[in-house]
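Pasting a structure below so you can have a look.
All protein chains but one are shown in place.
By written order: A, B, C, D and E. Residues from 1 in each chain.
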């Protein structure tokens, strides 16, 4: 059964790493068909060979979706996703690259409108097999504050 | 052949709308398998029936990916994607909802480090069949400045 | 092991029927992503509701591909596909329709350039659950003539 | 918003080219599963190595579907697809080939039964990265004749 | 980082439950295309309506694959899969059913050929939303025995 993790239980600086996954040509073909984005940078190997990158690159939205998906290991019933700030496509991801996601709690704040919630910001860094960060975003989660009894113990 | 659209050719306030698409159960199943995010909000109809939404909701990363994909109609060889600011998941998207994306140029700025580029910010609003905005983000594009001859004419 | 069926062994008027298959929303979503054809007749339920058909219709290329695929039961190592004549999209196929393909040998002819081959034309009729023909095409196959020994026996 | 292009606005000899796309192993696996055609020419690399082509080839129905899909860039609300004549599989398409579609208006004719429509025939040539035509078909489209006012201006 | 769980650390009678997932029409279409099994019980809604079940049923191999996949939550680097005994398809799974997997350690034994390994048998019960077992199998895992130091503590 999923266990609620409340706002008070998040610690700034806490960090965790996701499992890893190799990005395949299949992922790019699936993402193109899933989103309708058939830009030649992603689906035309001849075109891509003449770009500075020299080969096809993964869609930014795919690296983001898979990167966030890798981090989605445990359901937290006390939390929902509010959005992302400063999502940046830092380096290209190529077919055959192996990525994982590093999550660090970087900020906690009360929510201006909902007193029973706090905002927890997790920095998501998608990292390739050479240790290079390829994508970064600040994931803002709305997290319930702990019920009274739990809060005093926490 | 794709035509370059240079930084000078973007006008603040200019707007365009994408084509439309109905979000299907298939899209959600594909996205879960594509990203590995099998959270019950997306893939367990019984669980979802007991949430406030009452039914399964699309992944935020999917609404983002398809919303941006819908907007990716014409390749601009003078532009690349830098990132997104203030990505917000505003309303749930359900199976059967029909979405499109409205893009508005909201900001133009020189790039602090690359004088031959400017930053064009396009607000992306993903809108459902009732006209409600379900997702918003500010897409930052790096766009080449026009070569001398073109710039003077532009 | 696949068995060769030679030109002489095809009989005009011979007929066979494929297995059956229900066309699903999944098939349409997969075909849109596979081909990049996201026309609203196929992927926008709201748009489709306002057309004379009243609902989404399958892509013509999909009905053709699945119809021909249903007929592809046995490999004939003595035959290859030359092309199709008079491919016609006769009636719409909707989500939930169940189709099969009826194949009839309608013509046999020597090939003008390759004496060791003959052309066998098979009429392919894709039929729905109400017995209505939804697609028709004349499939032209190049089929080897039988080696001497077999020909005399045949 | 899609713009209607009427029968009178098509010019014989007019030509356009689609975007490009590399055919991948994924496309062949997806097409086999989508259509149920698992013939060894497409899905058995060992078998294919012993054929004259020396490697797996794309399904004819797939080259047709993707070729037509590449050409489906703009919805024309005044047009629907009637069928194809003389569809021919001219050369094999291999994994890694990059294709696009060249469309040329080759014929215009009144429709014998529907006076408010004309038939526009577009030759579709699917071309690989060496400029070789791999598939050709004559796409017959039923196109509305222009309303009075527009026709006089056109 | 995955943590090794050694043979000695498995306890007969220990039980755990997987997350849940609704089986969709998409899953059946994907599985048919993935495996090439287009039997009408799975892909022909009209045929299925006339069977005792009254509707399409999921492939047994799919319920098994998804059931085992649901249970594959944590990698155990000290274990690999040997096989399954007494796999039984007990009840049909229909589109819309929501399943999860219950795993119980039912047996532990030395491996007759590999002294450094033991066999752990986990009973896998795939259960639907009404609490009915739809599939059962005894999963035999080869699990390393703990290194000396760990064994004494364990």
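The rule is short, and it goes like this: a residue touches a chain if its C-beta (ideal position, glycine included) is under 8 Å from a C-beta of that chain, and two chains touch if they have at least 3 such contacts.
Not measured: the values here are computed from a predicted model.
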item: Which of E:61, E:104 or E:129 contacts the chain that the document leaves out; value: E:61
item: Residue ranges of chain E at the interface with the undisplayed chain; value: 21, 27, 30-31, 34-37, 39-40, 59-62, 64-66, 68-70, 72, 75, 81-89, 137
item: Missing-partner contacts on chain D, residue numbers; value: 25-26, 29-30, 38, 40, 43-47, 56
item: Touching residues (missing chain, whole complex) on chain B; value: 30, 32-34, 36, 38
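In this text, only the chains that are shown with their structure count from here on.
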item: Centroid comparison with chain C (C-alpha atoms), farthest chain; value: A
item: Selected pair, greater C-beta contact count between A-C and C-D; value: C-D
item: Chain C-chain E separation of Cα centroids, rounded to whole Å; value: 39
item: Shared-contact residues (touching 2 or more other chains) in chain B; value: 19, 21, 25-27, 30, 40, 75
